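Notes follow once the structure below has been shown.
Only one protein chain is missing; all other protein chains are in place.
After this line comes subunit A, so read on.
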Amino acid sequence: MDPKLVEVTQLFSRFKAAFARNDFDTSVGLLSQLKVLLTKFPSLPPSFQQTPNAVEELKIARDIYEHAVVLSVKIEDQDAFERDFCQLKPYYMDTCDIIPQSPEEYPILGLNLLRLLVQNRIAEFHTELELLPVNALENACIKHAVELEQSFMEGAYNRVLSARQAVPHETYVYFMDLLAKTVRDELAGCSEKGYDYMSITEAKQMLMFSSDQELREYITEEHPEWEIKDGCVFFQKAKETQPCKEIPSLQVINQTLSYARELERIV
């Protein structure tokens, strides 16, 4: 067997061990070593050279990145999640002909969808969805995310919040927690548009805060333009809608006249 592959395999088993005992610091260190080692394999994307060990290499690389994604969820690092997922994606998209599908594929894709939902990147969410084959939509993990998105769009926020109880995979919990905040932001945005002001109690209930203190903190942090007085929250109307842009009539007239003049000169 290729010594490089052996080295990676050994390192990977150490990583998995550390990962299993939730020793995240060690895992992260090992992971970055693994990634560097992976760049030495020419069979991996984007070059896809057909080396004799290509299948093994691809498989182990995919495995490593899948673990990396899960690890990033565990350490609650969204940037790392996105990075690792992007690097993992070619293994799902472009290697179907070389290696068999991974059992982790749909859970991770679903996880990614959920992340996009959490980050409120709806456009990208749908882009990703479009890229999936039709039968993938049947998968519980994907379905979960799709349903969440639908509820989210409908404004059925209670359904979104209650869905936390029915996660298809234990890694989803982290994102479901985050989703609550996204929902809150949405609610805040809607309230701002819908009302001129709202009493503190109502606002507290609406934005799902248990205490006034939390509400105040939220407002100073996220919406400094709101104002609290007389027991009410005043939503500063978003700046007066700008008057529709002035038609540059003078300029247009001048231009037309000069065209006419030029035409007259030449013809």
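Note that a contact is a pair of C-beta atoms (placed from the backbone, for glycine too) under 8 Å apart; a residue touches a chain by one contact, two chains touch by 3 or more; residues count from 1.
Methods note: contacts and distances are computed from a predicted model.
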Among "Coatomer subunit zeta", "Protein O-mannosyl-transferase 1", "Transporter" or "26S proteasome non-ATPase regulatory subunit 1 homolog", UniProt-listed name of the chain not shown: "26S proteasome non-ATPase regulatory subunit 1 homolog"
Of A:E82, A:E105 or A:E186, the one touching the omitted chain in the full complex: A:E82
Touch criterion as defined above, residue of A:Q50, A:Q165 or A:S249 at the omitted chain: A:Q50
Where the missing chain touches subunit A, by residue: 32, 35-36, 39, 45-48, 50, 54, 79, 82-90, 93-95, 97-98, 262, 265-267
